[in-house]
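The complex is shown incomplete by one protein chain, all other protein chains being positioned as in the whole.
Letters A, B, C, D and E mark the chains in the order given here, with residues in each chain numbered from 1 onward.
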């Protein structure tokens, strides 16, 4: 176990001690115990930067299930490192923030921090695992820890709902990813990502290639809340705000992005991949930004904004994947999209993280997040306002913040998408820049709503629960740090160029010759002739126009029928599934044992009959049969007549007597077929049985009061005849297929010699197969005990459950 | 209406003896002739049932103060013990041993551990039958 | 006629007689009017019939197959002892459970005695 | 000839048993049925005896006594039940 | 003979099935009784009904009936006796507690909501 492994699971280990720490140091806010860990980890991972910066990677392996090819292989390369830094860095800030956000008196901090640590460890595991199965394990752990975090305030109905929803959707994606992993394994014979990437060229033609691709994308899309799986994310906002800031801006939702980036070298050669990733991404971008505008809840706006931003990153990754086709690095014509994706990933984490924290502050100080109640907070909370303004402007893509830079690069990427000469991009590719532009307008719009509706306008203290004032310093430090990053990166983007280069090296390894590196240069100014500039300008103008006239056109949101919304689809789908399942189950599980027996017998007749016919198994061989004596016929007739007469008998006594008659006749059969032991036993047993029948059934009502309807009777009759016929047919064929001599010849020979007896049946019973007899009497013993207990033990009411 | 069962009771005493004798014969003959512990046990319990019919449960329990449930256990213990005995001698479970001896009057007879096993069966069967019958009888 | 055949003949006669008696008993059971008369027919004729048959069987096995079967003898003794008791019990049960005598019956001794007893008691 | 006699006898017994079965089903009272059942049991004894002769084996003769015993116990139980409504009395002196 | 027996067993199974599908508990238990009779006869038949002496070596016969199926049947008879006895008492108790012997009234929909 290397230090790297230890670093990955250290949050999980710490999680074990949290409840103890909480218990014994309850005066100190539990968060303080946590804070050092992500900070330390951040610096620990930073120490890997010099190595990964030049396209190298560090791999440490710890065997878990080597027999199945599953090793806990931890691998740090540029991509993994970037994510690890985001997780630990933002993690540290979020923990700090949460210390001030969550009251140590009211909240169950032990649980909260355990979940948070679980989540942190899981995320580190996802981004640093080289083994797909291990990755999947951590992937599911993120789903469950986020389930617990979302359901943290579980006395709220909405929390429970959101938790369930996010879990269902992300676990669905996870399972589908598992399917993809297994398919990949079948193609390559390994679970190791680096080995699979090495084999990327060999598997493209494989029949599993496309299914695996789709499976993986389902996993990535559900996790990253891509259309139409985005619906869980808004409901996940029920979690405490630090959680939202952490999970839904910086980390968990990015896991899908990570997966797509990670697997780009494997799958991006396929046109389907490019279309799906880019197409779904751009669709999500549009839909997210469009939907964000209609929301009144600040966190709701941010949720949809997150969705849309994720779509944006996704679409860039998709378009950038094309580069694998052309394979020329030098001009960076398509790789710019990848650059933009990575760059925006970082930017998004910074500004969205800070925005969530700001919203948290507003919520914390005013008691509401509804923009209809808020307004005019600028003067009361100046620092918060400044932070919010910078964050939103960056998100809207305004200079000089980092969001502007990545937005420009995004436009570049989208414009180049239409130049692609492959996979029908020449015709439909034009849609990409158009949709991107429209979506950007809406992005601008909701950004403005977010900041101005909250901080400017009329102050309405009567609608607020608390009297707002500026947040405590501890709560401000984390967003301040993030916002300063926004500004610094915006002004000096070249400080992270190396980082981006290393990440690109990890995403597009095949494009690099040995020892080469990507060269990224991010600049503010592309010149007046660049279309990106005009697009940005257009966004701003259109956005301002729309913002001004918001009340006039926002009616279109109400036009959209609620019935067709995806949320409604999910809700009714779930409800209908349960209801349908219940109806369906109730349909056949009706509690009537007769029905169940009819199913069982019908199936028996059907399947045995089919097998008989299909396998041509029926055979009748009369050479081996014994001849018939007339009294045997008489006995057979007695049995047949008696048993059929029982069917029509109306009195219980008659049925019992007839059953006895059958039994006694059977014992006569035993006499005829030379089985004296059997005859003796059957005789006695039959007598005792009949006596028991009479004893027990004296108290029962008479038969024949409410017998079955005619239809039932006919059905029963058919089933019965079927059963009888099948049993007879198989008996005939089985008898005609005697292929071997029975082993009983051995008994005839050895009963006297070796077992010292003359009655073979008895010797078999007590000696050869005495084991059977031992347990046969055990059965009898149990039955007797049961009968005794059944009659004597009558439990009092209310103690029925054990 | 109370009736005396004098005739029945008198005959029962004789018959009882006859049935028990017969059942013991059945039991011991099992290895050579039809019969064995099972039928023997059933016949013995038949005798006890006859007693129950002729007298009453209380009288019979005073004559035969047996807890039939324990009798089942004893019988099972007998059978299982005989079976497990072999393990002590390093032979498989349930291995039987027998030898032939010449007894006066009866001639060459085998002494067989299977008889011990069968005794277990015999006891269990009596126990089971009587438990069932007595329990039902008492619940009437 | 050898010894065997004579024995066989005797056995045959016993058995046939037994079978005949049993038929008679069955006929009686079907035709007789009430349970008491039927019981009478059954216990008398059937017992005798079966006993004869068993006796025949005993003789057969003893002389022809050279096999003396003690259980058979026991069986004969058993039936000899139990059959009347069984008949008695049934009749009494029938009487006590209130089964009517045949309409044309002449004597009802038990009824008469019971009446007397009840009379004396009260 | 001898075999013929045996078979004829078996036939007779079977016939009488059929008649008895008729009585069992017909009734009309419970004691009637019991009487008939008792007779069936006894006749069964005879059938087994004859069967043993027919099969020339003495191994079934045990069954004779067995049937006798069972038939007797059965009849006793039945008649007690008819008479007293219970088969086994828990305590005869204490009015069961 | 085996063929005749096969048909006889078929009839037994048919009647048993029919009875087990009815509503009355008594008929159902009678059905299980028939079912086990059918099964036992089937074992016997499947062992072959060739005429031989009863499987007792004292008979000193040329051929014996197959003893193994007989032993199996014996075990099966005893077991089915135990089960039948238990079932009967259960039915009796169920009637005492539930007041019905009609299977339709014993549906039971606990937990179905």
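Here, a residue touches a chain if its C-beta (ideal position, glycine included) is under 8 Å from a C-beta of that chain, and two chains touch if they have at least 3 such contacts.
By definition in this document, contacts and distances are computed from a predicted model.
Within the choices "Formylmethanofuran--tetrahydromethanopterin formyltransferase", "phosphoenolpyruvate--glycerone phosphotransferase", "Pyruvate ferredoxin oxidoreductase" or "Multicomponent Na+:H+ antiporter subunit D", the name that UniProt assigns to the complex's undisplayed chain is "Multicomponent Na+:H+ antiporter subunit D".
Among the chains on display, the ones the left-out chain touches in the entire complex are A, B, E.
Only one of A:6, A:44 or A:172 touches the absent chain when the whole complex is considered: A:172.
Of the options A:133, A:377, A:486 or A:636, the residue whose C-beta touches the omitted chain is A:133. Mapped onto chain B, the footprint of the missing chain covers residues 69-70, 72-73, 76-77, 80, 84, 86-87, 90-96.
Touching residues on chain A toward the chain that is not drawn are 63-68, 133, 136-137, 140, 144, 147, 151, 154-155, 160, 163-164, 167-168, 171-172, 175-176, 178-179, 182-183, 185-186, 208, 211, 577-578, 581-582, 584-586, 588-589, 591, 593, 595-597, 599-600, 603-604, 607-608, 611-612, 614-617, 619, 727, 730-731, 733-735, 737-743, 746-747, 767-772, 775-776, 778-779, 782-783, 785-786, 788-790, 792-796, 798-802.
In the full complex, chain E contacts the hidden chain through residues 20, 25, 28, 32, 35-36, 38-40, 42-43, 45-48, 68-69, 72, 75-76, 79-80, 82-83, 86-87, 90-91, 93-94, 97-98, 103, 106, 108, 110-113.
Assume only the chains that are shown with their structure count from here on.
The minimum number of touch steps separating chain A from chain D is 1. Common partners of chain C and chain E, by the touch rule above, are B, D. For the pairs B-C and C-D, the count of C-beta pairs in contact is higher at C-D.
Averaging Cα coordinates per chain places chain A and chain C 82 Å apart.
For chain C, the set of residues that touch two or more other chains comprises 71, 74, 78, 82, 85, 89, 92, 96. Taken residue by residue, chain E touches two or more other chains at 53-54, 56, 58, 74, 78, 82, 85, 89, whereas all remaining positions touch fewer. Pairwise, the chains that make contact are A-B, A-D, A-E, B-C, B-D, B-E, C-D, D-E. Within the complex formed with chain E, the chain A residues making contact are 582, 586, 589-594, 597-598, 601, 620, 622, 624-628, 632-633, 636, 639-640, 643-644, 646-647, 652, 655-656, 659, 662-663, 666, 669-670, 673-678, 681-682, 685, 688-689, 692-693, 695-697, 699-701, 703, 706-708, 716-717, 719-721, 723-725, 727-728, 731-732, 734-735, 738, 742-744, 747-748, 751-752, 757-761, 764-765, 768-769, 772-773, 776-777, 779-780, 782-784, 786-787, 790-791.
The part of chain D that touches chain E in the complex is made up of residues 57, 59. Those residues of chain A whose C-beta lies close enough to touch chain D in the complex are 631, 634, 653-654, 657, 661, 664, 668, 671-672, 674, 676, 679-680, 683-684, 687, 691, 695.
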